[in-house]
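Here it is, the structure in full.
Removed: one protein chain of the complex. Kept in place: all other protein chains.
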Amino acid sequence: MELKPYYRKAQFYETDQMGVVHHANYIHWMEEARVDYMQQIGFPYERCTMEHSLDLGLTDINVLYRGMVRFGQTVVIHVAVTALSPARMTVSYRMCEAESGAICFEGESVHFFYDRVHDKPVALKRVLPELYTLFENLCQKG
Amino acid sequence: MELKPYYRKAQFYETDQMGVVHHANYIHWMEEARVDYMQQIGFPYERCTMEHSLDLGLTDINVLYRGMVRFGQTVVIHVAVTALSPARMTVSYRMCEAESGAICFEGESVHFFYDRVHDKPVALKRVLPELYTLFENLCQKG
Amino acid sequence: MELKPYYRKAQFYETDQMGVVHHANYIHWMEEARVDYMQQIGFPYERCTMEHSLDLGLTDINVLYRGMVRFGQTVVIHVAVTALSPARMTVSYRMCEAESGAICFEGESVHFFYDRVHDKPVALKRVLPELYTLFENLCQKG
Partner (left out) sequence: MELKPYYRKAQFYETDQMGVVHHANYIHWMEEARVDYMQQIGFPYERCTMEHSLDLGLTDINVLYRGMVRFGQTVVIHVAVTALSPARMTVSYRMCEAESGAICFEGESVHFFYDRVHDKPVALKRVLPELYTLFENLCQKG
């Protein structure tokens, strides 16, 4: 499967008084790119969370800020599943400024799978094996 | 009942590259002050939304920006219910910079009452008469 | 000039515990659509704010919430300049859910023009006549 990176233009409301995108917004961009990734692989997160009441909870976030992004610049976000076990998944992100290609951000998010109806963590492999297999086939050990 | 205004310090992440608080954040501050108001009158919004599955939906927001607020400044927010009918309520807000007293914002939000379980608007007067009476007694016709 | 509406997908982080997009985020979407509009007419806001140190400040926002938007839905945002004077401009917005076409939001923002270097409001007609003329030609009296 040919996956496309996610393009995101930095918005004015995402800047802070330093004149660059505030660091918290990259967490939003990670989520947007992750959601786009799931859409591309054919299992939209909407389907996961709305039809199956299954949420991708967060356990860890680890990020490196490597360059500032300014209002109006576009970042290209590359996403990959880099670790997977029945009940846990690591997603990695690499963001570059589109025009110059300069890297501006690297990060990863570690997820668990949360059954909202029964209010408890579950094994994705058991509750949604179709999605688990999709992730498994795409997983690129870091 | 003696109601106290709500104090809110402007945060760094709320500024934009103009060097002042971004205009969208005042909508958050209106909500914070409205929530604080409900706590003060003895019917916390948590109780409304969690125990009764009743949300205060929004139909209108009208605001005037009258002065800029900078990082580290504190605003004093005065809240009042200024119109009330069985199914609708208007809340008004007046914000001043705490140190100088200069007015920086005036606004109002118009609300309907939304029953999340049955997914429909309801009359507050009918479903939560206790809260309706509280608002009624406090209502200051604008 | 043929202007295209702006498409915006509702993100997960924009929802609140009511299960719909939180009302403050529409203010962000208004800004995104306004920025896109300026790019389409050939005078990007980046150029305005970065090259000319000219910001579009806000004096008023008036909005009507007419329907809820859920995570994953796309809204189509139509933007128009609906009033213009040398020192002030009104921009109007109409948002529909893309799939159903149902209207979900109407709003307007009133702007002044702020010279960041001299820290004062200015007349756009005088300081950036090129941009003023662009807006003038597009202005659709409401």
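Chains here go by letter, A, B and C, matching the order in which they are written, and residues are numbered from 1 within each.
Operating definition for what follows: a contact is a pair of C-beta atoms (placed from the backbone, for glycine too) under 8 Å apart; a residue touches a chain by one contact, two chains touch by 3 or more.
Please read all numbers here as calculations on a predicted model, not as lab measurements.
Asks: Among A:63, A:80, A:98 or A:122, which residue is in contact with the omitted chain in the full complex?
Replies: Per the contact definition at the top, the residue touching the missing chain is A:63.
Asks: If the hidden chain were put back, which residues of chain C would touch it?
Replies: Chain C touches the chain not shown through residues 12-13, 15-20, 22, 24, 71.
Asks: Given the full complex, what residues of chain A touch the hidden partner chain?
Replies: 17-19, 23-25, 27-28, 31, 49, 55, 57-65, 114, 116
Asks: Take the complete complex as the reference. Which residues in chain B touch the chain that isn't displayed?
Replies: Within chain B, the residues that touch the unshown chain are 11-13, 28, 31-32, 35, 44-46, 49-50, 71-72.
Convention: only the chains that are shown with their structure count from here on.
Asks: Would you mind checking which chain's mean C-alpha position lies nearest the centre of all protein C-alpha atoms?
Replies: C
Asks: In whole angstrom, what separates the CA-based centres of chain A and chain C?
Replies: The mean C-alpha positions of chain A and chain C differ by 28 Å.
Asks: Send over the residues of chain C in touch with two or more other chains.
Replies: 28, 31, 49
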